[in-house]
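Some chains have been omitted; the remaining ones sit where they do in the full complex.
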């Protein structure tokens, strides 16, 4: 009887560039070791899934406000520390290039190629006034029930 | 032989409204799927268990200071991002109402009704100068040993 595949599930709650990097590095590593991997993006973590472009969509006033103030995509998120209005992240990206560490948008691309399941939490998508057209293609929309079904079989479950 | 119940344990360290919401939504979901669920509140997460009222208690000076500066209960916690002195949270609550998402105090009430075990970490209760009378009724007080006993049998263990 073949051994069951290991499972890794990550809730990405944070909207910080460095925390999202950690999440995607773990996810890509686990996928490389043949785990079934899922990242559930909720609250500010949804920003990692936004397209890096202005998508014109009709929205209510509050939704427009939230959407406007949140970063448009992975590349525009900030560091959780020493961000200094973006300067810290610029320096970090510079150092990352020097050390051949992948920037976040590429880590996300790689995760998709490796078959990591990217999920957007439907409830918080609605709360933050995001629309499907604003988010990356190929992602799924689901809720806590789907998360629990995956995580309760998970070998590694993290909240980031 | 009946299958053992699944177990979910969450450490709620954060004092942010949105993170506490995430913790309680997962906890309530897991309880609905018949998991044994425990939330261990430690450090700033204890604020979610404070009563929404001023309880007159004799305390030392430092304890009074900490107690005064920390939010009195779940409804007075702030967002981890875009709080803007409370305006962000007000907008969020407004949107939540529109989308029929439960506010945090109701999520906590529901957790209690579903039999989620709410634990306050005794050590940090002492450090922050909180008294039992200030915290919600029906919660337990315990330490790291109790947490480890639960979590080492846990299917889903999260630190939030």
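Annotations for the structure displayed:
Each chain gets a letter, A and B, in the order it is written, and its residues are counted from 1.
Following the convention adopted for this analysis, contacts are C-beta pairs under 8 Å (C-beta built on N, C-alpha and C of every residue); 3 or more make two chains touch, one makes a residue touch a chain.
Here the structure is a predicted model, which is why all the values come from computation and not from measurement.
Shown here are 2 copies of a single protein sequence; counted across the entire complex in this file, the number of copies is 3.
In this section, only the chains that are shown with their structure count from here on.
In this assembly, the C-alpha centroid of chain A lies 25 Å from the C-alpha centroid of chain B. Residues 6, 8, 18-19, 22, 25-26, 29-30, 33, 35, 80-82, 91-92, 94-96, 99, 101, 155-160 of chain B are the ones that touch chain A when the two sit in their complex.
Of all the residues in chain A, the ones that touch chain B in their complex are 11, 13, 15, 42-44, 62-63, 65-66, 69-70, 123, 126-127, 129, 144-145, 147-148, 151-154, 157-159.
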